[in-house]
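First the structure, in the form of structure tokens, and then the observations on it.
Every protein chain but one is kept in place in this view of the complex.
Entry: chain A
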Amino acid sequence: MRVRALVIRILKQFFHDKRTLALMIVAPMIILWMMSLVFNGSTYEPKIGTVNVPTELNQKLKDQGAIVTVYDANAAEQALWDEKIDAIIRFDNGAPQVKLEGSDPSKNKMILLLLQKVMQQQNPAAGQAPALNITYLHGSENMASFDNFGPVLIGFFSFFFVFLISGVSFLRERTGGTLERLLASPLRRWEIVIGYVLGYGIFTMFQASLIAWFAIHILGIMMAGSFWYVLLITLLLSMTALTLGTFLSSFANNELQMFQFIPLVVVPQVFFSGLFSLDNVADWLRWLGKIAPLSYGADALRDVMIRGKGWSDIAFNVYVLIGISVAIIIANVFALRKHRKI
């Protein structure tokens, strides 16, 4: 009953503060959209070097919009190394070999697509294009830029905005004296914490569904798995953000100090979210990644969205996220002891 009152109040506050409401929903969408524009740009013309390729095929590549240069084998390798071309096509004994420069996944994708089209035209009778033998100079076929980090971004924005807004509003509750007023009422400490979790939980559910829906259906981000898993993970990730935000707010004296937690707490998590390879980092840094909620959330989101994995593969990450939230919730209840002993 009392928790419900708290939940209703938080939702009403959101409703009154339309600008914050808009920020939390529209800002992530706009940024995702801009990212998708930047990384899915389509004006690019593939630059292809060919070695021993039938002139007929060269012409077909040009027809498809590629810039084709004919090389001998060594010169081609050099050009690829110098980034003058994005790919080499070579015919060894009639079998096509493709070598991609590989560092930009969106280029890889376009070249392969183009080649498939051309090969299909070559052999319409075969029904299917002959298997291409593909090698990479840099990178690998697993990369696909927006698809690749889109899931991380979805997780990150949920985390970032919920962290900030919940932290600031709990801080306000403390500095504005309303927390004291709450503690002078029969509310229990845990009821305050749970009220916050539920109030923001409901809002977050709404925010997370909108962002995920926008990314998948409007921006067409790759989505191999279940939408519900995406929602579940985003929601849990927001829970960790919410609990962490309210917890850290008790170490801040004003909004500005709350913002100082962004470079300290939020930004470093990006490094552990899978955007960057951690193969070569120091052990202690890797250990830091193990306590970053975003690393679990991002991992699970990519498993679902890119690899189409199911419950058994994300279960561990889900449990860790729940565990982190519960641990911080308990810490929050204790932190309130500072203000009222019982």
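In the analysis below, a residue touches a chain if its C-beta (ideal position, glycine included) is under 8 Å from a C-beta of that chain, and two chains touch if they have at least 3 such contacts; residues count from 1.
The rule is simple: contacts and distances are computed from a predicted model.
Not shown: a single chain whose UniProt protein name, out of "ABC-2 type transport system ATP-binding protein", "GMC family oxidoreductase", "Cytochrome c oxidase subunit I" or "Amino acid ABC transporter membrane protein 2 (PAAT family)", is "ABC-2 type transport system ATP-binding protein".
Although one chain is not drawn, the whole complex shows that of A:A27, A:A75, A:L183 or A:L231 it is A:L183 that touches it. In the full complex, chain A touches the omitted chain through residues 1-2, 4-6, 8-9, 12-13, 16-17, 176-178, 180-188, 339-342.
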